[in-house]
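Following this message is one structure expressed as structure tokens.
Heads up, this is only part of the complex; the chains shown haven't been moved.
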Amino acid sequence: MRIGVLTSGGDCPGLNAVIRSVVHRAVVDHGDEVIGFHDGWKGLLECDYRKLDLDAVSGILARGGTILGSSRVQPAHLRGGVERARGHVADLGLDAIIPIGGEGTLKAARLLSDAGLPIVGVPKTIDNDIASTDVTFGFDTAVTVATEALDRLKTTAESHQRVLIVEVMGRHTGWIALHSGMAAGAHAIVVPERPFDVEELADVVGKRFEAGKKFAIVVVSEGAKPREGTMDFTAGATDVYGHERFTGVANQLSVELEERLGKEARPVILGHVQRGGTPTAYDRVLATRFGWHAVEAVHNGRFGMMTALRGTDIHLVPLAQAVEHLKTVPVERYTEAECVL
Amino acid sequence: MRIGVLTSGGDCPGLNAVIRSVVHRAVVDHGDEVIGFHDGWKGLLECDYRKLDLDAVSGILARGGTILGSSRVQPAHLRGGVERARGHVADLGLDAIIPIGGEGTLKAARLLSDAGLPIVGVPKTIDNDIASTDVTFGFDTAVTVATEALDRLKTTAESHQRVLIVEVMGRHTGWIALHSGMAAGAHAIVVPERPFDVEELADVVGKRFEAGKKFAIVVVSEGAKPREGTMDFTAGATDVYGHERFTGVANQLSVELEERLGKEARPVILGHVQRGGTPTAYDRVLATRFGWHAVEAVHNGRFGMMTALRGTDIHLVPLAQAVEHLKTVPVERYTEAECVL
């Protein structure tokens, strides 16, 4: 068989592990040929690719990023390109395409699949917000990086007798905040699923100081927002140049808390370190298994499906179902986390 | 309510996280009192304990080991002590005991539970061999430590043009070998579930050298054994003093492979580093959730049960069922791993 693989969307630790696994399983065990499209869907539309043999994927398992490059998917662009994609698939004699990507990518994958192209998707997001899989690779690495930062910040907050507002990734869901906050023993966790009330938050932190503690760590998702009417809030603060570019919630919260508590409060924005670099062992195993099962799905003709973790097993779920809704933090998970405050 | 907690068996990253979570949930949210027995079941039998309030568990979330101490359980000893335990539970006015431990501990827990004591167990093993839970805390840390070591060993094996036989923990099951081997891209993985044939192994490694590669990494569980009749083998090699104390498989395999391959082969025994030190973020979250749900089970009167992870949820399973059989590496997981050799 001849299989094309591509990576699309934001960086995510484990992408290379999937690529390597696809090539190993396909080439070594099935005698397939694998090509990799450059820069995501763009590579498919422009027929820009290279051959991927064992040498091409040697030594990439633990490397962050993607050897194939990536680009943000533009669904409209892709919609107009279905026929072009079909043409390239035919010209290249491809039996299957394995796109590895997040919500946008999987929606695009479904579009092409519905148009009859032979697609098996592999889900990818550090945010862990894809509903049809227990977890996605990249998430454990992001949580690990955030937790290590929080571990470090605790001693420095304590020495400086400060409140630190630590902003982690998560535009629509609070999974990274929830897990890293729980793992590091944060004193408050603020997620997009539950708009916050700054008075309540100040109250929680204030009680901690009243109890004699000398510092507090608040973990907040970048997408967190105040409950309506409780605080002036600019989603995406404006920088000194008038550009709306900096995520604003930690900055704004630190000002508000400082005023209410009379304690120094400082924002720390972890940023891109959460999505780069070598994946954790957990993510490497998950990514490798996803790659393996994607190749199996191709050989079993299970097109229009996506790999998913359920418990300890890898299942296939329809692409249609995969992107139906976002997996948000349920209230009971949030309640568990509150107990460790 | 008044709850007693104890840790029993070998060291495992995450024990302190469970203790902390039990105390937080019980004290803060339910207004309970918690005591901790020293050195496992011994503390219960000898009524050796201390009070655990919030201060007592401050700062322990990320610390390895157990602040309560531990000891290996001796079930026979415990059997004779059921009445003594019952007496202490009554004297101390305990409404529940939460033992945190491995197979032996959980068997003991069942014994006491069958005798009518109010027990909720929390499973613990770095080996991940408890069948009724998807995974146990401590396992991810062990795999992470082993993977980091393997990452380092790869470059040195390559520079020295050697075969390295890396022995990881796992007396009865190969989970640590499987996951760390897969995560690090080992070239062969040897587990207790599949007795090895040294000729076959030499063949796999030899083919790698024939293909022009300059080194190989073999990961082997400490409990791995050769297929009967294929190799002289001493389970637990004898040291120079005549003590049978060193795990022998990596040592013996390195000699056999060196003779067959004509390449330098060296054993590396990772040993106790796999079970000590700060837990990974994954293990801290799982341990914290286990502690939280154990307290809930106590308050719901669900005695004779054990916390377990199923998918992304924490369930309760009967202690009786929990220790029925060992969770071994199924053949399909091993097959997945082969593809990355």
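Every chain is named by a letter (A and B) in the order it is written, and numbering of its residues begins at 1.
Basically, a residue touches a chain if its C-beta (ideal position, glycine included) is under 8 Å from a C-beta of that chain, and two chains touch if they have at least 3 such contacts.
Owing to the predicted nature of the structure, the values given are computational and were not obtained by experimental measurement.
Of the identical chains, 2 are shown; go ahead and state how many the full complex includes.
4
Here, only the chains that are shown with their structure count from here on.
For the sequence-identical pair subunit A and subunit B, determine the rotation angle of the Cα superposition and round it to the nearest 5 degrees.
That pair's rotation angle lands at 180 degrees.
Could you grab the centroid distance between subunit A and subunit B? Build each centroid from C-alpha atoms only and quote it in angstrom.
29
Sort out for me which residues of subunit B touch subunit A in the complex.
Residue list for subunit B touching subunit A: 20-21, 24-25, 28-29, 61-62, 134-135, 140, 143-144, 146-148, 151, 179-180, 182-185, 280-282, 284-285, 288-289, 292, 310-312, 336, 339-340.
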